[in-house]
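Complex shown without one protein chain; remaining protein chains in place.
Here is chain A:
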Amino acid sequence: MELHDVWFVLIAVLWTGYFFLEGFDFGVGVLTRLLARNRAEKRVLINTIGPVWDGNEVWLLTAGGATFAAFPEWYATLFSGFYLPLLAILVCLIVRGVAFEYRVKRSEERWQRNWETAIFWTSLIPAFLWGVAFGNIVRGVKIDRDLEYVGSVWDLLNPYALLGGLVTLTLFTFHGTVFTALKTVGEIRERARTLALRVGVVTAVLVLAFLLWTQFASGDGKSLVALVVAVAALVVALSATQAGREGWAFALSGVTIVATVAMFFLTLFPNVMPSTLDADWSLTVTNASSSPYTLKIMTWLAAVATPLVLLYQGWTYWVFRKRIGTQHIAEPAH
């Protein structure tokens, strides 16, 4: 295994970490409309992710920075090519971050309601668009001999990618729902479990359809394993939810996310962005990667820093392990 293969795996790990973690906090954002019945419940939802969403989002920035360093061509083609969808995602992430922080800083009804609306939409839109983006990466896009994306924004909105968008949206929402069941107490917890079953069934159908499509289009033996794991974990997550085993349900919905991302990357390899115009113009781990020296330094960085990050981020989750309900929400001092 050469260093650029290692980095292909590490980039996959970073995206997996991002989708696993921010997956549920996007889901929780969507639930502010889908599950919460009043402001107190909305606040319970937001506070389940309050201390951690910012750290979760750094996985994205790290995936971006690491792609830049390890696969500059991939970084350049991807972000200049998927320009407008990425712009939409960035705008959402900007507004979303400010919304969490500022919502509680004023007591006016309109102020709070506006930020709540913002939290819903800015969670839902990226949750959908990331699936569209990855659908297109896996499917391949129009890349010319200079490794430039030459399609239009409409080319990105093809049926396969749009289905990918629905998959990430529902999967993250499901993940967020089981997370909510795990992190809350009281009536909202019961309703989260009920909702998880309903969202879970829809998610399972979409995931199965999308992964089968992927498998038939470009799968192999390994990707088939990932497919089976993803779907099986989701089915077991559903029965765990029904049985009230919330910890297991959450872990298993996480496994579905991990396996789905794994399937993306397994079908990609050794490409990182296949060209639909000419297979020779595809970006691959070899033609898109950095020099061995840079990859070596990056590998050292990853080897030292990643375990540390996992350690202290894990510790954060442990510090805030207590379930919360409406009774725990403090009245803000104004």
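Following the convention adopted for this analysis, contacts are C-beta pairs under 8 Å (C-beta built on N, C-alpha and C of every residue); 3 or more make two chains touch, one makes a residue touch a chain; residues count from 1.
Simple rule for what comes next: contacts and distances are computed from a predicted model.
*Asks:* Which of "Cytochrome ubiquinol oxidase subunit I", "tRNA uridine 5-carboxymethylaminomethyl modification enzyme MnmG", "ExbD/TolR family protein" or "Branched-chain amino acid ABC transporter permease" is the UniProt protein name of the chain not shown?
*Replies:* "Cytochrome ubiquinol oxidase subunit I"
*Asks:* Among A:L3, A:V30, A:V104 or A:L206, which residue is in contact with the omitted chain in the full complex?
*Replies:* Of the listed residues, the one touching the omitted chain is A:V104.
*Asks:* In the whole complex, what residues of chain A lie against the chain that is missing from view?
*Replies:* 43, 46-47, 50-55, 57-58, 60-62, 64-73, 75-81, 83-84, 86-87, 90-91, 93-95, 97-98, 100-106, 146-150, 290-291, 293-294, 297-298, 301-302, 305-306, 309, 312-313, 316, 318-322, 324, 327-334
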